[in-house]
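Missing here is one protein chain; the remaining ones are kept as they sit in the complex.
The chains carry the letters A and B, assigned in the order they are written, with residues numbered from 1 in each.
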Amino acid sequence: MHFHPLTDADKDEMLKEIGVSGFNDLLQGIPSVLRHPKLDIPAGLSEFEVQNLLKERLGLNQSQSDLLSFLGGGSYDHFIPSAVAQIISRNEFYTAYTPYQPEASQGTLQTIFEYQSLISELTGLDVANASHYDGATAVAEAVLLALRHTGRSKILVSSSLHPHYRQTIRTYLKGTPYIMQEFAFDENGQFSREDFMKHLDPQVGGAIFQTPNFFGVVENLMGVSESLHEAGALLIMASHPLSLSVFKSPGEWGADVAVGEGQPLGLTTQYGGPYLGYFAVARSLMRKIPGRLVGITQDSKGRRAYVLTLKAREQDIRRERASSNICTNQALCALTACVYMTLMGTLGIREVAEINLDRAYYLRAEISKLPGFHVNVNLPIFNEFVVRSDKPFARISEILKSHLILPGINLDEFYPEMKNHFLVCATETKTKGDLDRYVEALSQC
Amino acid sequence: MNIPQDLKYTKTHEWAKREGNIVIVGITEYAQKEISDVVFVETPKLGQQIERGKPAAVVESVKAAFDIYAPVSGKVSKVNQSLESAPGIINEECYGKGWFFEIDMSYDDDWNQLLSADQYSDHLKQESTKH
Partner (left out) sequence: MLISTDSRTSFEKSKPGRRGATLTSSRCLDYQPVQKISESLLRKQVLLFPELTEPEAVRHFVSLSKKNYSIDTQFYPLGSCTMKYNPKVNEWAAGLDKFSALHPFQPEETVQGMLSIFYDLEQYLKTITGMDAFTLQPAAGAHGELTGIMLVRAYHNATGQGHRSKVLVPDSSHGTNPASAALFGYRVVELKTNDRGRVDLEVLLENLDDDTACLMLTNPNTLGLFEEDILEITKQVHSKGALLYYDGANLNPLLGIARPGDMGFDIVHLNLHKTFSTPHGGGGPGSGPVGVKKRLIPFLPLPVLEKTAAGKFTWNKDAPQSIGRVKSFYGNAGMLLRAYVYIRSLGLEGILKCSEGAIVNANYLRKKLKKYFPVAIDETCMHEFVLTLKFATNKGIHAGDIGKRLLELGFHAPTVHFPLVVEEALMIEPTETESKETLDEFIEAMIAIAREIEEDPKVILDAPRNLPIARPDEVLAARKPILSYRDLVREKALQSDGVSVS
């Protein structure tokens, strides 16, 4: 095995040094009935045999490189500059552990600091952490933060919040004294202000608004933070991060917490993970934010140094009194996002958002011209929108498959009342030719 | 070890000073040294009811977090705001500027349960022989 350097001679010499006659002598502490179970694992493969196996197995997949995909819904196909993969593949980043030894981890620590700074810019909030597992878990942790901070028991979420996020919150709250209540959206997919206000009672510790929401609609949150703050509750916002260079930031809307899926910031869709959850809070909540934080200080010679800080909040110190059990962050994914945002720069991050808008608005307008398909062209969107079809979605999906097109996400899986509604996404990676091909294929349904 | 005679103490290393029905609370020099550099204090909220022997505040150093227990039961009537921006004063002046909060005491009897300076000094000696 080419990963294991000990030769038989090494082993013999080392066992002799240890003072035992054979390896099994080192296992004496393990009850003999437990020792050496029979494992059902196939024989090892050489590197090229493994490669052949992988090509064969993964060859059974069709990816977004084989199919023209209009899938979004929390995972997006965005352009990623080649330099991103090159940089994150640097062994010193890739194979380092958590930066517990700052003197030997300035690289990782500084990139996390820069990542925090970039997320803070995007969200317009003061303090961002080093990242969470993904959008859903970041939202769930934000819920726990809001309820603990306010000492309240109820969290409100819009029914247009990503279904996986709502399901994850429900899982996290099961068996705790906390409950989640949903408020409705209207016929346009925008949150119902009336229903929201109806649910806002003194037990509410916070409310989550996603914008653009799961249906792609950019919400108007005028007055929402005021209502929540008056009621002693927090505003939590979840957004597609690239939309924030064009649309009002959580900070501008008066949010206390901004969380969401960071995958669009330079990560491939890779069948759902690893992604990263971004997490930012207003300064007043700095001590309540879960997860790692990197700060700047000085070394003993007065030079700038980057360190993990405010550590006394975390599980390795507070154990059962920690506010979160989170240990790892998604450091490599945060690095990916950091490199991506740095390469895009102020100009690129704005331009990519504008191209998303261009593609989505164009595609929606073209589909609106097709008989049998219905869209609302008046709603503000970023890169996704809902299409209602007169024909069954299964049939549309079948026909588009023959054109090698993935038409979108079937919404009745999540909203049974939304029969034959599907969610269509068009990012900057789509050309006009791609969009026209899609519209042409739909017209044949 | 400085243990002022005019204060009362707890086994968990808080000091208490009485002014009428108001009890001022801080931590002792021993505690301050054990904790080392204080970087943050989570104080109780003004008006909060706290219970004798229950955690009322948290003190953080770089590497640890310590509970600070209420020496008497009552309502928090004042909190030392300067701890927020300058927690280091706990290390510098634990019996003075580094006080934590004031309690409007609920039961007079709580006061009598506290240790005198001599009793606390004995307690410290006992603790050090245990180690």
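Keep this in mind: a contact is a pair of C-beta atoms (placed from the backbone, for glycine too) under 8 Å apart; a residue touches a chain by one contact, two chains touch by 3 or more.
As the structure is a computational prediction, the values presented were derived from the model and not from experiment.
Listed residues A:K198, A:H229 or A:R350: the one in touch with the omitted chain is A:R350.
One chain of the complex is left out; on subunit B, the residues touching it are 37, 39-40, 60, 62-63, 87-88.
Throughout what follows, only the chains that are shown with their structure count from here on.
Once the centre of each chain is set as its mean CA position, subunit A and subunit B turn out to be 44 Å apart. Every residue of subunit A that touches subunit B in the complex is listed here, in rising order: 287, 310-313, 317-318, 321. For subunit B in complex with subunit A, the touching residues are 39-40, 42, 60-65.
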